[in-house]
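Apart from one protein chain that is not included, each protein chain of the complex appears where it belongs.
By letter and in written order, the chains are A and B; residue numbering begins at 1 in each of them.
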Amino acid sequence: MTLSVDLAHYMAVSGLVFGIGVTVALGKRNAIAVLMGIELMLNAVNLLLIAFARFGEAFAGAGEAIAGHTFVVFVLTVAAAEAAVVLAMAVLVYRRRETVELDRINLMRW
Amino acid sequence: MTTAPASPPRRPEAPPALATPMARQIREAPTLRGMLTRAPAPVKVAGALAGLLFFAANAAIGYLVIDGRLDGHWYDFRDLGVAVGELRVWLDDRGLGPWLSYWVTALIGAVGILSFVGGVLLIGTWIERRLLAKFQIRRGPNRVGPFGLLQPLADAIKLVQKEVLIPRGADRILFYLPPVLVFIPAMLAWGPVPWAPTMSYLDINVGLVYVIAISSLSVLAIFIAGWSSNNHYALLGAMRTVAMMISYEIPVSISLLSVALFTGSLKLSAIVGWQSDHTMWLGLIMPFALFTFFFSSTAEINRTPNDIAEAESEIVAGFHTEYSGMKAGLFLAVELGNALLIGALAATFFLGGYTFFGLEQWIPPYLILAVKISAVYFLFVWLRGTLPRFRLDQLMGYAWKFLIPLSIAFMGVSAVEASILARVDLPGLLLIVLVVNAALTVVFVRLWARVVGYEAPRDEVTMPALTTSVGGLRAAQRLRGGAS
Partner (left out) sequence: MESIGIIVAFWALAVTTVGAALGVLVSRNLLHAIFFLITSFLGMAGLFITLSADFIAAAQVLIYAGAISVLLVFAMMLTPLASRDNANSLYLAPGALAGLGLAAIVGFVAVDTPWAELAGSTLAERSFPDTVRTIGAQLIGRYVLAFELASVLLLFALIGAVVLVHDRAAERGAAAAAEEAGTGPREEAT
């Protein structure tokens, strides 16, 4: 059956989402949108980790339990912490500068 | 907890004749109780026989199965999951591929859940309004159909007829979505609830996390509703809802974590199984977790002690201010459905689920669960009829300063007790844990309330002086005795 889903498909999806995430993170002005791009990238990485945990029985270290899932738990934790801090920073910057556009936050001090 | 409020004193046989035609009409309108008591004897006997027959058949099958003279098959309708499983096997034997049996069983389960929830949604508004009327010494809907039973249907027809307005400046696409979106988590969360040992639609390993995750999604639908309406009140309501929901998700999660600690599983059927194995309700072992779950759930689903998201007196109707017609009706229906869902979850996690100390072997377990759901639902209605609404800051402060620290403390207590229970095998240990937890609850709550500054109300004369002097209470009692 040629029509099947395996590791390459998941890798392709992950790559696409990662590429879009990079584009969003680099190509948006709003700090919140940039954060959204970063979240997309983290998601793509999660998908890759889980896909390898699922399909990677025959690879090295396969005798171990599912370390990929555990790594994803850490990624989730870090993503949550990062989102909280970045959004706090966005609010702070907005309070001082009345903008969250990264192009216009160009002073090193104020 | 679930008993009805004390029945009113025996009313006089001949009520004073009320003059107006309206009053006469009201008096002569049939009531459910009157209908039941005044039914002709054959009908009564037949009804009683039918009910008895149902239970007797169940008990007989249960006896035969437990006795081992019969192994459970489709006729064992104490557990509908058995019948569905047999159907699956039968379909697989036909050789049509595994997808057919999968789809058929999935469809049966989905239709079962949807029909239960939908049916209760239809009747639920009537029940709620009648109960509220009882609490407030009035009658409630009694015009449409027998004792007003068709009132929800009439409401629905009315709502469907109404024009669906879209406010100017609204985000049109987003405005259409929420009434549908809000249904999805409310229905999905029913999946893992076990109705009987094998009668569970989605008995997954991570049922508890799934329930928490799914219920956190409804925030988004509510926020979209408030945002897209282009209305300040709607936005305020949405912001209140979001702030409150993410505050109260924490105590709910923590209280459910202590459940998982005790039972050692995230699977809902395993949680119920633990409770039936130990013949003990988790709600008795950890009363504070039960209280936290219950109270926080009222906040999460916007029911009355905590319904600041749609406080009529402050912000018109909250996030669904701008919705009209059946869209508003959908929001109200989801609210009721969520109350039922919380009933099911509270029953499953804390009140023994479909078990009732062995009774579940003799009568259908799903009936027991339904009774528990309605008991919790009755409690919700009771609260709605009794308590006033909290203020927003009080409610948030209550979550952050009272519920969350105490929940964390009790989670630590539960962890210690769970590890003791796992190591020590003593017959009466669970009872000791129960007593210890009850004592700890009282001590912790009192201490922490003093720390936070929630003081007990002072002893003051709380007689409703004005009401009694005007004669309001007596008048109310007279009316209640006289008008019925």
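Everything below uses one rule, namely that contacts are C-beta pairs under 8 Å (C-beta built on N, C-alpha and C of every residue); 3 or more make two chains touch, one makes a residue touch a chain.
Predicted model, so just to flag it, every value in this text is computed and none were measured.
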{"item": "Touching residues (missing chain, whole complex) on chain A", "value": "1, 3-30, 32-33, 35-37, 39-40, 43, 46-47, 50-51, 53-59, 62, 65-67, 69-70, 72-74, 76-85, 87-92, 94-95, 98-103"}
{"item": "Residue numbers in chain B that touch the chain omitted from display", "value": "98-99, 102, 171, 174, 204-206, 209-210, 212-214, 216-217, 219-220, 223-224, 227, 239, 242, 246, 249, 266, 393, 396"}
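Criterion: only the chains that are shown with their structure count from here on.
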{"item": "Approximate Å spacing (C-alpha centroids) for the pair chain A, chain B", "value": "38"}
